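Just dropping this structure here.
Every protein chain of the complex appears in place save one, which is left out.
Here the chain labels run A, B and C in written order, and each chain numbers its own residues starting at 1.
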Amino acid sequence: MENAINSSVEPLASVAILSEGSDEPAKLAEPVIHLDGLSVQFGGRPILKELRGELRGRAIGLLGPNGAGKTTLIHTLLGFHPPSSGTAHIFGRDIRKEAKPIRTQIGYLPERDSFIANMTCVHFVRLMAELSGLPSEAALERAHEALFYVGLGEARYRQLGTYSLGMKQLAKLAQAIVHGPRLIFLDEPTNGLDPPARQRMIELVRQIRDSGKAHILLSSHLLRDVEECCEEILIIKDGSIAVYCNLEEERRANRKFLELETRGDREAFVEAIGSLGCEYALTSERRLKLVLQNDVDIRDLYQLAGAHKVQIRRLNFKRDSLEDIFLKAMESGNGDGNRAAGMREGGK
Amino acid sequence: MTDKPDDHMIVFEDVSKFYGEILGVNRVTLAIEPGITSLVGPNGSGKTTLMNLMTGLIRPTRGRVSVLGLRPDHPEVFFSKVGYCSQFDSFPSALTGFQFIYSYLRVHGRPKKEAQELAWKALHRVDLLEAAHRKIAAYSKGMRQRVRFAQAIAHEPAVMILDEPLNGLDPMARAETIRLFRQLAEEGLHLIISSHILHEVNDMSDTVILLNNGYVVAEGAIQGVRDEMEEHPMQILIRCDRPGLLAARVFEQDSVVEAKIHKDKHGLFVKTRDADAFYLLLNTIVVQDGLNVESVAPADDDLNAVYQYLIGGGEGA
Amino acid sequence: MAVHEHAYKPYAGPLTPVWSRFLIIPRHAYRDVFASKLYTALFALCFVCPLVMAILIYLHHNLTAMAALSISLKDIVPINGFFFQFFVGTQTFFAFVLTVLMGPPLISRDLANNALPLYLCRPFSRAEYVIGKMSVLLILISAITWIPGELLFLFQSYLEGAGWAASNLWIAGAVFVGSWTWILLLAMLSVTISAWVKWRLAASAALFGLFIISNAIGFMVNGVLQTRWGGLFNLTFIMKTIEDSLFRAPNSAGLPSWMVLPTSAAWIMLALFLAFCLFLLTRRVRAYEVVR
Partner (left out) sequence: MSVSTEVIAETAPSTGRPWSLWGRQIAAILRLEVRKNFIGKRAILIYLLAAAPILLMAALSAEIHWQQSRHDNIGEINIVFANLYEGLILRTIIFFGCAWIFMNLFRGEVVDRSLHYYFLSPVRREVLVVGKYVSGLIASVVLFTISTAGSLVFLYVGLGSSGGNYFFDGAGKRQAAGYLAITVLACIGYGAVFMAIGLFFRNPIIPALLIYGWEWINFLLPPVLKKISIIHYLHSLAPVPVPEGPFAMVAEPTPAYLSIPGLLLMTAAVLVLASFQIRRMEIKYGGE
């Protein structure tokens, strides 16, 4: 019966995957997650309020203040909590009616560290694969594959209990992808990891995203992480969607704002920039911001720099776009939900 | 004691701590000035051990620890000056946020009124006023983190030891908390903070202590630490189209020791011993070859790089 | 030379039928169980009694052997309801020991490392989880109780002839039902306790204690109140009553008549007890505690 379901889903999948390449067909394709007035309450307290929207991105960053309902949203999509009203569709399946078939398509990396004691890592991942319905042998193969993929080498024959936090996190990632899901929920995957481990995790998430074989919903508090691996972001604020937009577009939007750090006598250099018709502001004795005019090109700046023997130590476009979006979303009320919708239409 | 000169510092004298055979920290000698001091290092490098030693939760196997010239042997004085926000995310059962802070202030021996004021003040600081009378059990991760922080600073200690205090906080709370740290540091307090998020450490801390495998591998102001490492040439990342071409050109300069093309084929890492010369060269290259530069950044004048050099790991590139 | 890119790839292969999924848990559990010599030895020990009884049955029908033994076995150990009741009795005791040893860590371990989300985020329901955990014991205990029991019955009826089988068919039933009542009770009990008591030793103690204490309470109530209804609090007594009725051996323990409980009452208590366990389980087996 599961097989039947799979086969019925596959073609759909291929469409979704094809669509990754260009934005255009994405509209036609089934949305990955379709929130249809999804509401959740705990003991009468509303946690999620009437969420609506169609998430399509390959990697969606899920942001929001504590208690905004990020984790609740993930749990609800996994079917841990029943929606109090409304519903959501994942790959076109209703989470209320078809929880099981959906879950065969989903991988989940929980936030709190969770594993099964006195088991070797391989055994653990294999067990998880089998629970997802893989036959025993296939499960073993996939387990090793997944562990190899996340880069747990010899360690995979060791007891999970002996693992360091970073390794546990990788093991958790392995169990989340072992059954080859097409949608992966990552709840604070970098939480508590030390810098190398964190970087490793981000690399992996990027790779999975770029493989185009699976969609990722990543919830995190570290804007850096989201910025580094997500294309779209969904910001939730006290239970409703504050923003859903595409990071790339946002970045492109403030592409003209440039930040420079220079060494050497910059007076003349700066004047020259001014003479190009670019507005600029000196932020510190070495740094300056400037707005590129359409006809002006970075090469021109280097021209001037060369001419005035100035070193351009640092040059980058205003990068903190995500932070801007986030803060804006936070200060402005929920009226922003509409703006989000607007952005989505504009985005595609 | 002869701690007079130390009584404004946190002093470790040749301190080691072993748990059975397991090494906590080894031969640590430190004198920590007021201000924000960040402990950075891989998990299990001894950050928490160091903090537990400062607060007398564990005793050193050898050596002496003193905080502002005090020892935990005299708890009445010691712990009224020291606040510790440990990483144990756990609470005495069935208390509300307010009760939690208030009760322990009473344990401090504070009279009712004062304890209430301090408790509210602390809750206000971490902005938990509205949740003050809800059971902690129903708090979200971030709120629990904040209420623990509040509890640690409620009695307004002179030394605050905070084990990953930003862990699980949302972006605004992070910014807010960091601001609070800075403010307290201005007021001349000691803040010992452990964190994994290097760019935040970079922004907030006055000095950094890098730990690895229980040893202190570096301490001091980040910039200072960087300058110590002369043998490490300056590393620069240039994001541009045709990094290959750029690579070919930069080797005209023999001060350039290495050029590595970024994975995504849109950037070049350059290691040079003479940064000034290189940047000037860059000017001409860009112009002559009409290179489209996306961004230029010294890849290693920050903690991240220092961490790379001294501790290593998959970061960067 | 060809370099193989190991990229992330989805799984397109066949899936196992849903109904069979709960068996994954016992399968993996046994891997660990029989890795330990202790358990293997104990498990082997559980088959001593069936073996002996098989031999007895054989001797019964082996005339030469009978002749060899001067005294006639037939009168000493007649093969009848009691014979099988004794069998079930001993085996359920072993079953109890197995349960005490293996039951406690079943669920507590998962709760301690909050592994439940990992199970339940897969196409694997709470019911399946509980059944899977229980069947770790169900299967094992079945293998030492009713399965060998029925085999003995077949063996006997094969030697004794269809007539005996026909007239004693109720025994087969009794063996089957009698075993299952115990199996259900033990499995349910240990899983429930395991779900509530984190610490293994305490859980074992609780499992043990429950029988002893309920026993004590039962008798104390009886003694103090001069009544028989204390027996209702006495698990072992309840089970005994049920067994007796199944094996048509009323009050086989030879208790004073005023202590004997009506069978129906025993059944009802058992049902209530199991229901209570189930209730406790559902409280605990959740992907996440929902704090209000």
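Observations
As a working rule, a contact is a pair of C-beta atoms (placed from the backbone, for glycine too) under 8 Å apart; a residue touches a chain by one contact, two chains touch by 3 or more.
From a predicted model like this one, the values you see are computed outputs, not experimental measurements.
Taking every chain of the complex into account, the chain not shown here touches B, C. The hidden chain makes contact, of the residues B:15, B:119, B:158 or B:305, with B:158. Only one of the listed residues, B:81, B:134, B:182 or B:260, touches the absent chain: B:81.
For the options B:58, B:138, B:175 or B:261, the residue in contact with the chain missing from this view is B:58. Shown as candidates are B:12, B:104, B:139 or B:307; the residue that touches the absent chain is B:104. Contact between chain B and the absent chain runs through residues 19, 48, 52, 55-59, 75-84, 86, 88, 90-94, 103-104, 106-111, 151-152, 155-158, 187-189.
Contact residues of chain C toward the unshown chain are 199, 201-202, 205, 220-221, 224-227.
Simple rule for what comes next: only the chains that are shown with their structure count from here on.
The chain closest to the protein's centre is A, with centres computed as averages of CA atoms. Taking each chain's centre as the average of its CA atoms, chain A and chain B sit 26 Å apart. The distance from the centre of chain A to the centre of chain C, with each centre set as the mean of the Cα atoms, comes to 49 Å. The residues of chain B never reach two or more other chains; the list is empty. The residues of chain A lying in touch with chain B in their complex are 63-68, 111, 164-166, 188, 191-200, 203, 221-224, 263, 298-299, 302-303, 305-306, 309-317, 323, 326-327, 330.
The touching residues of chain B, when paired with chain A in their complex, are 41-44, 140-143, 164, 167-174, 196-199, 275-276, 279-280, 282-284, 286-287, 290-298, 304, 307, 311-316. Residues 1-3, 6, 10, 13, 42-43, 45, 75, 78, 80-81, 100-101, 103-104, 106, 108, 110, 112-118, 123, 127-128, 130-135, 138, 142, 145, 148-149, 175, 177, 179-182, 207-208, 211, 213-214 of chain A touch chain C in their complex.
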